[in-house]
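The complex appears here minus one protein chain, its other protein chains still in place.
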Amino acid sequence: MAIAFKQETFRDDFSYRNSAENIRRFPFPFDRDEYMYAVNMEPHVKGQKGTAFENLIDIDEHYVAEMRDRALVLKEDPLRYQALPHMMAAQWDTLELLMEEQAVGFPEHFTLARNGDQWRWINRPLGIDDTFTFGDRSTLPCEPLEYITRQAQGDFCIVDQRDGNLWMDAGMVTTQADWSLDFDIGMNFMEWHGPVPLAHQMGVFDRALKFLLNLQQGKPTRRFNWTMTINPRLDTSPENYHKWGPDRATVTTGNVGDKVHLRVEVQSLWRLPRSNAILFVIRCYLMNMNELVTVPKWARRFPRVLRTLPPELIDYKGLTRYRQTTIDWLSKFDDGEPTSPGTFPD
Amino acid sequence: MLVEGIKSRPVYMGLSIQPRARRHIFALEGEGAHALLDRKAALDSTALSRSEILYAPRGSQGKGNDEALRALGADMFFAAPTIATLLFRLRGTLTTAHMGTRLYIAGTEGFIGQAMIVALDHGMDHASVITEHRGSLARRVQCVHCKGVTEDVTHSPFPCGHCGLPLLVRDHYSRRLGAFQGVNIDAEEPGSAPDPEELFL
C-alpha cells in the first residue's frame, strides 16, 4: 500500500506529527516497567505487518520531510557527511544494500533495475530517475554513500574492521542524539563510545565488540537506543547545541504533551560483502507525549521507566531539566494497572 | 557532560626506543627533549647513527635543551624555530621514509596531536607511533560549534578563541583533529556559565 508522505518540518514551526496509524507502528523500546541496561542485541529479522519491523530498512510517512531536512542540514554544514578515502568499496556496498532493501520493501515507491554494472534507480517520492554504472564514481552526482543516504531515513555510519577493532571511517549523520561525526570519525569502537557512562564498567562494550567482530554476512543484528528531545527536532547535533539547548528550559506542565518527545533509535548492523566493513544504521523515530498516551500501555509504562533511570543516565541523556515535569504530567495517565509483557500496544 | 575516564583520551606510553628500527625519527617539543635525554643509555652508536632529531624549543621551557640534544651525536639534528616549521620538516622526512622507520613524539599534548596527524597522513598506524607527554597539561581544543581550534587551553570553561562561546573542555579526544572537544556550557541557560577553573596547567 502506498504511503501518504507528509509535508512537515523538524525546525522553526515544528509541524511534525504522527498519524494515528504511525503511532501504532512506533518502535516503543521498553519491554518492562523499569529501566534495564543491557547489550540487548537481537537478530534483525522481519517482524509483523504494520510495525516498524515489517521491512529491514524502514520508510514511513515522514520520509520526504526527513530527506528535505537532511538536505538543509548538509547545506548549512557539509561536514555532516564524511568518508575516509579507504572506504569506497564499503560505500558501494551500502548503496547496493539500501537500494535493494528499499526496492523490495516499497516497490510502489522505489525501483531498482540491474543489468550487469548498469543500474537504473527510480525514487518516486523524491522524483529521481538515475542510470549509473555500479562501481564507477563518476556516473553519480556525488559519492555513492552520500547519494543513497540523501534518499534513506536514518543516520548511517560505516565501520571498518582491523586490528581486532571497529573504526568509524565514514558516515552521514544529521539526525543524531548529540554526537558529532566530524569529531568522532576515525575513532575505534571504544573511543567513540567513550562519553557513554556506566556501560564501560559493566563490560557492555567489550561484549558488544566481540559479538560484532564476528557479525556474519546475511545475518544482520539490531538493538534499541533512546533518549528524549524537546520539540520534534531531528538535528540535535553538538554542533548546534547552542541553538537547541535552550529548548530544554522551556518545558512547563502546560506544554509537556506537545513539546516533550520520546526519541527511539533502531540500530541495525550489517556485514557488508565486498569491503567486509559493517554498516551501522541508526533509524530515529520521534513521538510526542500527547501521541504516546494514546496507547494506554505505553502511557502507564513510560513514567515508570523514567522514575527508575540511574542519575548518570539522566545527566548523559540531558533529561535533568524536564524529567520530573514529564513524569508528573504522564502520571495522570498511569492508573497503576499492570502492563502486558512485550513492547507492542495491546 | 562531565564524564570522567573517557576512553578516547589518549594514553602516552613513554618513549621506549625500538632497537630493531632501521631509522628513528624523534619529533620533540619544549620539555619533550627530556623524554629522549633521559633515555640516553638506550641509544648506542648504531641507534644514534640511524637517528634524526627534530626539535622545537618553544619558549623558555626548552632553553638549553637544543645543545644537549645536538651533543647526543645523532645522524641528523634539526632545530626548528616553531612547531609549524618542525611539522613541515617532519612531512618532508616521512614522504621519503621506508618501512622500518619508527616515529617518536614527545612534548605537550597539543604538539603530540599535531605531529600524529602528520604521521597518519603518511600512512602510519597511530598505534605504531611512540609517544610521551612532557611539559604543560594545556590542551588543544576544538570548538564543536564553529570548529575553531584554540591552543594552550588551561581553564574550563574558557571562551572559544574564534566564536567566543564559553566552552566546557571534555575528555573526549579526536586523533584525526589532534584536539579535545569544547562544548558550549551554558547553552540551556545562556549566561549561567560557572567561573573558569584552572584544570590543565
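As written, the chain order gives the labels A and B, with residue 1 at the start of each chain.
Operating definition for what follows: contacts are C-beta pairs under 8 Å (C-beta built on N, C-alpha and C of every residue); 3 or more make two chains touch, one makes a residue touch a chain.
Note that contacts and distances are computed from a predicted model.
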Would you mind picking the UniProt name of the chain not drawn here, from "Cysteine desulfurase", "Phosphonate ABC transporter permease", "Ferredoxin" or "5-oxoprolinase subunit PxpB"? "Ferredoxin"
Touching the missing chain are A, B
Which of A:D160, A:D182 or A:D247 touches the missing chain? It is A:D160
Looking at the full complex, which residue from B:A97, B:L168 or B:A193 touches the chain that isn't shown here? B:A97
For the chain left off this view, which of A:I23, A:M67, A:M87 or A:V305 is in contact with it? A:M87
One chain is left out of this view; which of A:K46, A:R120, A:R207 or A:R274 touches it in the full complex? A:R274
Touching the hidden chain in the complete assembly: which of A:K46, A:R120 or A:K210 does that? A:K210
Those residues of chain B which, in the complete complex, touch the missing chain: 18, 20-23, 94, 97-102, 122-125, 127-128
Residues belonging to chain A that touch the chain removed from view: 84, 86-89, 93, 135, 160-163, 210, 214, 216-219, 273-276
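Rule of thumb we're sticking to: only the chains that are shown with their structure count from here on.
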Averaging only over C-alpha atoms, locate the centres of chain A and chain B and give their separation in whole Å. 36
Chain B-touching residues of chain A, taken from the complex the two chains share: 79, 163, 180, 182-187, 190-195, 197, 200, 238-242, 245-246, 248-249, 315-316, 321
Going by the contact rule at the top, pick out the chain B residues touching chain A in the complex. 1, 3, 5-9, 125, 127, 142, 144-145, 147, 165, 170-177, 181, 183-184, 187-190
